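This is the structure, below, for whatever I ask next.
Note that this complex is displayed minus one protein chain, with the remaining chains in position.
First chain written, first letter: the chains are A and B, and each begins at residue 1.
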Amino acid sequence: MAGVIVPMWDNFQILVTAPVFNVQLILNGLSVGAVFALAAYGLALVWGVTSVKNLAQGDFVMMGGYLGYELSLHGVNPIVAIVPVGVLMFAYGWVIYALIIRRVIELDLFTSLLATFGLAITMQQVLNLVFGPDVRTLKSGFGRFELLDGMVDITQIRVVAFGLCIVLAVAMVLFLRNSRMGQAIRATAQDPRAARVLGVNTDLVYALTFSINSAICGVAGVIIAMIWVIQPFYGIAYSVRAFVVVTAAGLGNFPAVILTSLGLGVIEQYSGFILGAQFQQATVVGLLLVILMWRQTLLRRHRLALQ
Amino acid sequence: MHKQFQGSALARALAISAAIGVGALAGTPTNANAEDTITLGSAISITGKYSQEGKNASDGYNFAVKAINDKGGVKIGGKPYKLAVKYYDDESTPSRTAQLLERIINQDGIKFVLGPYGSGPTKAAAPVTEKYKIPMVEAEGASRSLFTQGYRYMFAALSTSDQYLSPLIDLAAELAEKNGKKPGDLKIAMAFENDPFSLDVRAGVVETAKKHNMKIVVDDKMPRDLSDISATLTKIKALKPDVILFSGHTKGAATSTRQMKEMGINASIIGVTHCESAKLTSQFGAAAEGILCPTQWSETLKYKDDVFGTAMDYNKAFLAAHPEYKNVPYQVAQGSAAVEIWADAFRRAQSLDPEKLRDALAATDMQTFYGNIKFSPEGNNIAKPMVLRQIQGGKYVVVAPTKYAADPVVYPRKAPQ
Partner (left out) sequence: MTRPSLALHLVLLVAGIVAPFLFPAHSVQFAVFWIFVLFAMTWDTMGGQMGYNSLGNIVFFGLGMYICAVVQIGLFYNVGDYTAASGEIKIDFTDQQYYGGLALGVFLAAIGPVILAVILSKVLFGLRGPYFAIGTLGVAIAAAELTAAWGWVGGGGGISMPVFPGGPGMRERFFYVACMVTTILCYLFLRWLYSTRFSLAINAIRDDEDKAEALGLHTARYKMVAWSVSAFFMGIAGALFGNMTGFIEPLETAYPTLTFGIFMVAMTLLGGKGTLWGPIIGATVFYTLRELTWTYLLGWQYIALGVLIIVNVVYFQQGILGWVQARKPEWFGIRVETQPARAVKVDGKP
């Protein structure tokens, strides 16, 4: 047992004696979290508005990454590629909505989960057939920032990713709050029947929501290809992560989704640093369970108080 | 609830589904060898996490099958046979591999097996082939634990995984001494994927490091679907090790190379496995400079055979046939070698009897473009060394062992700009 504890304690000591590494961990954690926030944000939107749980979320991400890769082969700068990829994925989302999602939207939880599971495995293999199974990356052409006398490094692309995530989130909040369509979306999320009675075209709202999600995922995919790697079968990790974040944050709470993503990103870095990489994911899901439990106790106390 | 389903509906539904089920399963054609074809069977990763590596291996198999067939196939008793491979997809999952091998052997009646990709699936495959006494030549499972179970029907073309990175530790010790440092002062930081292959690579390193009295300061295991290793790298940055090692198949190689550069991490010696398969030179350019890559095979080695000619000839021919590759990963080469070993065994056994072929395989003593092949009683290839290559100027250059070295190792590694 001591063989396990001692290195952990040593790792912890590093953070105390050289606090500069905390900065590195937090910066990395925030940028990791920002990328996950994009996928989670889209999921929360779709889940909140249409109650569809999109298990193919990660595969939309991978598809966006591959579209970006394809464009870069034709000489498009990956950062620029974000725009056409977003548009293409928006269109793709619309098609998928019309073909599949539309028909399962009113059904129970597991029907949509199953339909999107079918979609996920289909997309994986189509990507595999079209682009081959190779692990791909995109070159952003950006350098890195050195902070605090070179003790802390952060790549510019991560900063860009973080910025993009914030911009997208703010844009979405403004769109939902101020635009006519945004109001329709929010109304539909609260009560689809009432919205329909009041003249909202809920079908259009659903389609739009799903397509926006698809576009966001596509953008996330291009960023992921620039920061990490893409492969047709790696999408599932992003789906799981998005579900974890949305569940932990609570449905319908968009700012919380962003904050939870960022928080989880940082916590994951710390657990990887102190406990070791093998405990990174276990920490995240363990934390999810704790949050769920904690919420449940709150809920029970609330119920008791009501009685 | 079930009371609703009494009566004929249930009967009909079940009769139909059972009929479909039994008919379909039983209807699987038993691919008895067509008159002049020898069919080898393989369950390989076409989908899932190791689909890229699986493609490398099957490309290697197919390339050799075609080359051998083009040269007239294999003559047994004066009659020429063509080779063919029947593939199944094991989804990168060992439990699927075991089921599919049962199917290859029992339903398709295939008596000659080519291995799957990876030590895990191979560990699942070996007990099956062993039980049916069906010989298997595998080229993609290197974990030592495969060769301690007394398998008589499994033959591995490659060197075991403990030899991947441990020569690099010896090299580090040697270089440190040359530069006036004690090997015992060296610090090693390493992260390995959590799978049988990489854990055995790790075991080899731990044993060698102990021998030199080196200190392992970071020893992380990377989960299979982890895409970000910056936490581990931050730790490495803090501890400033002299040697950094990564082993995590293609994804691990790509991720570690990219993120080491991004975080400005360098060490005197950096070793990464699966460099070629991850296309490090073409994907990362300068960031990959100076990285040491253990390889089972290098096209610059002086091996040759009748089918492909020299290693360099093989390299050229394969790249011409597969322009999507920038260089030939050793996973491809050893796949081809496995097929050559089979062809050689058929020729020497002059029979299609599995038992005779097993004996012929056990007596294999040949040179292929991939290296010399001679099996220990445990089934691993003991006639071929691992070599260490360094990425120098965008090319893979053999730097160790000294016998094969084309150029001296660049030491210490320069930080990429």
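Criterion: a residue touches a chain if its C-beta (ideal position, glycine included) is under 8 Å from a C-beta of that chain, and two chains touch if they have at least 3 such contacts.
Treat the numbers as computed from the prediction; the structure is a model and nothing was measured.
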{"item": "Of A:8, A:114, A:159 or A:181, the one touching the omitted chain in the full complex", "value": "A:114"}
{"item": "Identified contact with the non-displayed chain, of B:131, B:210, B:347 or B:395", "value": "B:131"}
{"item": "Residue ranges of chain B at the interface with the undisplayed chain", "value": "1-14, 17-18, 20-22, 24-26, 28, 30, 46-47, 87-89, 91-95, 98-99, 102-103, 106-107, 120, 123-124, 127-128, 130-133, 143-146, 148-150, 162, 193-196, 199-200, 202-203, 221, 223-224"}
{"item": "For chain A, the residues touching the chain missing from this view", "value": "47-48, 51, 53, 100, 103-104, 106-111, 113-115, 117-126, 129, 189, 236, 240, 243-244, 247, 251-252, 276, 278-279, 281-282, 285-286, 288-289, 292-293, 296-297, 299-300"}
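As a working rule, only the chains that are shown with their structure count from here on.
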{"item": "Centroid distance [mean C-alpha coordinates] between chain B and chain A, Å", "value": "34"}
{"item": "Partner chain A, residues of chain B touching it in the complex", "value": "46-49, 51-52, 54-55, 92, 191, 194, 219-223, 225-232, 234-235, 237-239, 250-251, 254-255, 258, 262-264, 278-279, 283-284, 324"}
{"item": "Contacting residues of chain A [partner chain B, same complex]", "value": "7, 11, 14, 18, 21, 24-25, 28, 32, 124-125, 128, 132-135, 137, 144, 146, 150, 153, 155, 158, 224, 227-229, 231-234, 236-237, 268-273, 276-278, 280-281"}
